[in-house]
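What follows is one structure encoded as structure tokens, with my remarks underneath.
Every protein chain of the complex appears in place save one, which is left out.
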Amino acid sequence: MNDKKQDAQLLSEDWWHTKIIDMQPGVIRYSGYPIQDLIGRVSFAQMIWLMLRGELPSRAQSDLLDAALMSGVDHGPQAPSIAIARMAATCGVGLNNAMASAVNVLGDVHGGAGEQAVELYLAVAARIDAGKAEALAVKEALADYVHEHGKFVSGFGHRFHPVDPRAPRLLELVDAAAASGVVNGRFAQIARAVEAELAVGRSKPIPMNIDGATAVVYAELGFPAPLARGLFCLSRSVGILAHAWEQTQQGGRNKGPIPRQFIPTYDGVPPRSVPLQEGEN
Amino acid sequence: MNDKKQDAQLLSEDWWHTKIIDMQPGVIRYSGYPIQDLIGRVSFAQMIWLMLRGELPSRAQSDLLDAALMSGVDHGPQAPSIAIARMAATCGVGLNNAMASAVNVLGDVHGGAGEQAVELYLAVAARIDAGKAEALAVKEALADYVHEHGKFVSGFGHRFHPVDPRAPRLLELVDAAAASGVVNGRFAQIARAVEAELAVGRSKPIPMNIDGATAVVYAELGFPAPLARGLFCLSRSVGILAHAWEQTQQGGRNKGPIPRQFIPTYDGVPPRSVPLQEGEN
Amino acid sequence: MNDKKQDAQLLSEDWWHTKIIDMQPGVIRYSGYPIQDLIGRVSFAQMIWLMLRGELPSRAQSDLLDAALMSGVDHGPQAPSIAIARMAATCGVGLNNAMASAVNVLGDVHGGAGEQAVELYLAVAARIDAGKAEALAVKEALADYVHEHGKFVSGFGHRFHPVDPRAPRLLELVDAAAASGVVNGRFAQIARAVEAELAVGRSKPIPMNIDGATAVVYAELGFPAPLARGLFCLSRSVGILAHAWEQTQQGGRNKGPIPRQFIPTYDGVPPRSVPLQEGEN
Partner (left out) sequence: MNDKKQDAQLLSEDWWHTKIIDMQPGVIRYSGYPIQDLIGRVSFAQMIWLMLRGELPSRAQSDLLDAALMSGVDHGPQAPSIAIARMAATCGVGLNNAMASAVNVLGDVHGGAGEQAVELYLAVAARIDAGKAEALAVKEALADYVHEHGKFVSGFGHRFHPVDPRAPRLLELVDAAAASGVVNGRFAQIARAVEAELAVGRSKPIPMNIDGATAVVYAELGFPAPLARGLFCLSRSVGILAHAWEQTQQGGRNKGPIPRQFIPTYDGVPPRSVPLQEGEN
């Protein structure tokens, strides 16, 4: 390599650097592990963990991660993300584009619930670590949460399901993992304490939903809160792809949200004439 | 600048280069024109032309471009792009994100009609230039088009409007520009010949629509076909922004395509039990 | 229409409604104005105003809007949005997709400066309206701003330009519009007061940049703060399209950020062996 290239190399190295992947011609290593030694020995979920954490998980840890990832793949075309994927598939774009338009809307409201729930659990845990009783810690953290985010507590309650069938099953898995020492179990307990507190004074409880339950898994496994959103995006990408693909096979061109013959209501200014513009007469 | 930086500069210059913009500290020029001399003297439409073509248009040319851009801004929430923008706005993402998810679906089917119509007009023109009579040139180009794209000819016919009110008005402007020598007028004539040919043997004509008409404008002004799609994206971005903003003001959280109480039909496999997995017993 | 369709129509009307566009077969009206009466009489910038505000602007108002829109179209491939558009164009996606990936990143940091500057000006104005002296109002609003957003005040200072050549020219136009009564001029004054306050105690001033100047225009014209971001997205979409198109013509496949021979630095864990996985021996 001549001097010019060497210098440019040094400068580009300053600009782009990573601990994730190491590449040389013929060599690919992730966090130091050669790819050919990983293939066939670690699962997709283990690889996801390695990429995000820099270390390989135990099989028991990755089984929990696996369960959280597989349980959030889809909640049907009523969800904006899935509807977007399906509509995009009728517009003459690729599957990658349909996936992008859909994943893009997994924002604070549609994809951020898991992240917000992890933050809530961590806030409770921090108060307990500071010496407060669990009940008080929960009350205070919830009050802070509602002050910042409003009355809907992410991870609890569902507009459609009286009880979200995914949540209790995921909690069972966390309990089993805690019983065998894979995880600590403290975030499962905190989440249940939040659920109990939310039920106080109500005729109907506000049970934990999929986001509250996957947040327990992610918190137990030590993922930072923003990655709860990231992991949900990976998980929901599966449903997004599946629905885009199903729609592709169903066909359709420029499929909109409602059948073509039903037009949206116009509730604006009645018909009027364009006033004379300057220079017209 | 020391040698090392100089060399890296040279290399990065090889990698990223442009005829569009020239920047030095305190200096910004587009195709050679200093920005401070353009501001207040050329319109947004003129600037769009400059950025895409490298030269400033005459006022008469930019007036035509202006008309094509302003006439395509919106066709309501029935269009997937607009529905996507509105749904995105309820998901907790920014206006830029809502715009991105929506512009993204302006693909071959939803945003490519203008591009395809320009290609068709150019194909007719090429045949005429090769010495064929207009009627034959139109017949042959249409046959090729249908062979490649199917029976729906982009730019003609509308699922909702018997006559698209935007098309005849745009053609009037092109005719006036042709009469005063601003444009040649040949693509307006070709488009009308296509329209006439499509009507042969039908009880109802298949009149030119907005895409067919803006394609006439873009072809007359000398834009290459792919930019007809690019310009449509700029134009429709306005409606996308307006609807995302209106939806933001209307509020809503995770608004889906149909009201929540109406669930999509499931027409798949009936309920069944998960079979024993390997290792289970 | 039979009863079933009528009822569904009523329900879909409840779900999708808009004041922007009114459509019937053969009829399209924006805020009540028939499209065929707008075409050829109002410019793209006037149409943008109509779509976002529901009323047509005067020519003098739209001239100011035009200037703000045309002045922000591009700042070269060093900006992430433009680099993304160019790289996308080498990946085998459409211009609409390249535009989407790029517009998408005009987030709080890359596209939100205008919005934040409008908010700052409005915060100063509110304090003045509440009876405070301008100097105090500026000091207080800036202190609040820095508390919330950090020490970089959006709209002021530039990493590349000692003086951004776009800002003083835009302010001239605002001053002229204020002199002729088109706008009030108060936000130009507030912005200059902010600029003066930021210079206090510094050897070099922190002059207003393009975002600070377009924010003055948008605030003078009465646009709410979030639309400053939306309008910037429309404006920058022009540069995004132009660069994607230029890159398309330059060619290239999978063009990355730096030349292929320069690989990013790996600064992570050294090479290591994959440990025995459970079940292996």
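The chains carry the letters A, B and C, assigned in the order they are written, with residues numbered from 1 in each.
Note that in this section contacts are C-beta pairs under 8 Å (C-beta built on N, C-alpha and C of every residue); 3 or more make two chains touch, one makes a residue touch a chain.
A quick note: this is a predicted structure, and the numbers were derived from the prediction, not measured.
Undergrad: Pick from C:Leu69, C:Met87, C:Ala137 or C:Ala167: which residue touches the chain that isn't shown?
TA: The missing chain is touched by C:Met87.
Undergrad: Touch as defined at the start, partner being the missing chain; which of B:Val42, B:Val138, B:Val153 or B:Ile206 qualifies?
TA: B:Val42
Undergrad: Please pick, from C:Val109, C:Leu136 or C:Ala179, the residue that touches the omitted chain in the full complex.
TA: Missing-chain contact among the listed residues: C:Val109.
Undergrad: Quickly run down the residues of chain A that touch the omitted chain.
TA: 11-12, 14-21, 23, 25-28, 30, 34-36, 38-40, 42-48, 51-52, 63, 66-67, 69-71, 73-78, 83, 86, 94-97, 99-101, 103-108, 111-112, 160-163, 165-166, 168-170, 172-173, 226-227, 229-230, 233-235, 237-239, 241-246, 248, 258-259, 262
Undergrad: Using the touch rule from the top, list residues of chain C that touch the missing partner.
TA: 3-5, 7-8, 10-12, 76-81, 83-84, 87-88, 90-93, 97-98, 100-102, 104-112, 159-160, 253-258, 260, 263-264
Undergrad: Against the chain that's been left off, what residues of chain B make contact? List them.
TA: 5, 8-9, 12-24, 29, 31-34, 37-38, 41-42, 54, 56, 58-59, 93-94, 96-97, 100-101, 104, 257-259, 261-275, 277-278, 280
Here is the rule we use: only the chains that are shown with their structure count from here on.
Undergrad: Farthest from chain A by Cα centre, which chain is it? Let me know.
TA: B
Undergrad: Centre of all protein Cα atoms: which chain's centre is nearest to it?
TA: C
Undergrad: Chain A-chain C contact: same residues or different, taking over half shared as same?
TA: same
Undergrad: Indicate the whole-number Å distance between the mean C-alpha point of chain A and the mean C-alpha point of chain B.
TA: Using C-alpha averages as centres, the distance is 33 Å.
Undergrad: Give the residues of chain A that touch two or more other chains, as numbers and ranges in rising order.
TA: 5, 8, 12, 93, 97, 100-101, 104, 257-258, 263-264
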